[in-house]
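Yeah, one chain of the complex is gone here, protein chain that is, but the others are all in their spots.
Letters A and B mark the chains in the order given here, with residues in each chain numbered from 1 onward.
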């Protein structure tokens, strides 16, 4: 059998999901099984929701979570059974089609970003992320990489921080002081 | 006569005209960037326009609102990342078109249809506001609950792959929506004793993660492939195209106005319901839904823009916000010394007609900016992916943070991004998850309100549904749609209509 066109199930559109209707992709069984276990845990957790101010009747905070997690367990189980019945797609491997090294690397970057965001602050963390990511993906010179990433970071920062006054964690950069400094300059110049 | 003069205020004062235009232009971009929301922009404008007169302040806000609702479709079509929740359905058929290089056509149709939808919404606001608000007030908790169930049944049309996986995704969404302290009793739900979770999970964070980050991760598979060259010759759709979709757009706009006018539901639900409606009534689409059907663009875009006019209806007639943005506008009116409420239309009818005028103007500006700025936007898609992917990721992070200024939301966004990546690979649709999160509170709160009102008596609960005409219609709708999605329907249809078709 021929290699399936990757474009067919690359999952880039939600409307044409990446799954294959008549084959099991590598890792799909594991995912389905994890979903069953997670749903079962959630049902158990939902059962533990107590109404602090009354009986746990139909109107208690427990009712809808319990109903919806039960639906999750049932549907996840049926999905698991259906998945198990399908033949494994022999043309695909986890490392090539599901989790290539780049994807794993970027997932790790994102997690790392989350960890560093608070202590280091938004600007240094983002600069680090953009420079490394763009350098890695584009494989171009340092000057190009630095100018593209720092310019776009500046743009994003200006839009969010100055225009929309979203206060991202400032970390080690004394952002507020810098802004006040410029504000002082501006008002000094204006008056 | 004075009404006409008030209506024309905005057209005769260049300053106001300029502000509406500026607002609309800014709105298109605010709407297009996931994480920058109209709600945010308008609440910042309150402080910004604090010392202004009320007219210019409102003019600017309305511009942003109209432009923003429309702008969400841009990134949905070009990047498969809806800029706002109301553009989720737009991505389903818009992105496949962009993948074929037809982004120009898609944006053109979207713009013209948003314009038509916007006008229908404004028209209803201007001509029938009191009628519609009377109707909207009649919705009881049980009706909202039925409406939520009706919404949940959309899972069927949002999951092209496996229905089972769609149901799982929808239920997951409802569960995600329940995380945190229950707003009615303060019971902790799915918090696992983490204080971080008490505030719940922002659904914008879920949306940005699932659509933004997971899309970016998937695109990593094709970093080296060149972006699709976009043909942008024919942007303005032909008159024939518009005419062909006019009946559908009238229907979906009506859905938009009503859902927009109901307090507690807004453009996001309206767009999804309209998409579902289009799928039902369109017999022979030129292309299949989910593969770039024009109808799949027309429906959500007319609905979410007509919901704008709809949202103003309860605000202007009763002082009750139709959605989050009108809630903030009520605050703005209040700060500017007006008394937003049912007396506003009687005490200050000029305000009503001024707002209608601004909306009309903003709608025209939206058409103009929508059809002119396309080249710049398509350039974004043609950017090398090696730059685009990291930027999408960074924007997703900032956007998730901006919603509620919370790092927790960033963690959730990243988590759902990676989870969504696997869901896509294994054929779980993502739309139902977001649908579930959006509808979770509507369903949960109103179910509980309804059953509390009937003293936890299911018999009385059903009796109240059957005896109220509105509830009964909604209930029958739920049953009809439910049956039509299950195998039972195909079986029954085969029994009843089967012979006729054979006879032909």
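FYI, a residue touches a chain if its C-beta (ideal position, glycine included) is under 8 Å from a C-beta of that chain, and two chains touch if they have at least 3 such contacts.
Quick note on the criterion: contacts and distances are computed from a predicted model.
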Protein name (UniProt record) of the chain left out of view, among "RNA polymerase sigma factor", "Sulfite dehydrogenase (Cytochrome) subunit SorA apoprotein", "Tripartite tricarboxylate transporter substrate binding protein" or "Zn-dependent protease": "Tripartite tricarboxylate transporter substrate binding protein"
Options B:101, B:123 or B:199, residue touching the unrepresented chain: B:199
Omitted-chain contact residue, chosen from B:151, B:263 or B:357: B:263
Full-complex contact with the absent chain, from B:43, B:219, B:254 or B:378: B:43
Touch residues of chain A, complete complex, unshown partner: 52-53, 142, 146, 165-167, 173-174, 176-181, 183-184
Chain B, residues in touch with the chain not shown (by the definition above): 39, 42-43, 46-47, 50-51, 137-141, 180-181, 183-186, 195, 198-200, 263-264, 314, 318-321, 324, 327-331, 334-335, 337, 339-344, 346, 404-406, 445, 448-449, 452-453, 455
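Going forward, only the chains that are shown with their structure count from here on.
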Approximate Å spacing (C-alpha centroids) for the pair chain A, chain B: 22
In the complex with chain A, residue positions of chain B that touch it: 33, 36, 40-41, 44, 80, 91-93, 95-96, 99, 159-162, 164-165, 167-168, 171-172, 174-175, 178, 182, 184-190, 192, 211, 213, 215-223, 289-291, 384-387, 389-391, 393-395, 397-398, 401-402, 405, 407, 410-411, 414, 417-418, 421-422, 424-431, 436, 440, 443-444, 447-448, 451-452, 456, 458
Residue ranges of chain A touching chain B (in the complex, touch as defined): 6, 10-21, 25, 27-28, 31-32, 35, 42, 45-46, 49-54, 57-65, 68-69, 71-72, 75-76, 78-79, 82, 98, 100, 102-103, 106-107, 110-111, 113-114, 117-118, 122, 126, 129-130, 133-134, 137-139, 148-149, 152-153, 156, 159-160, 164-169
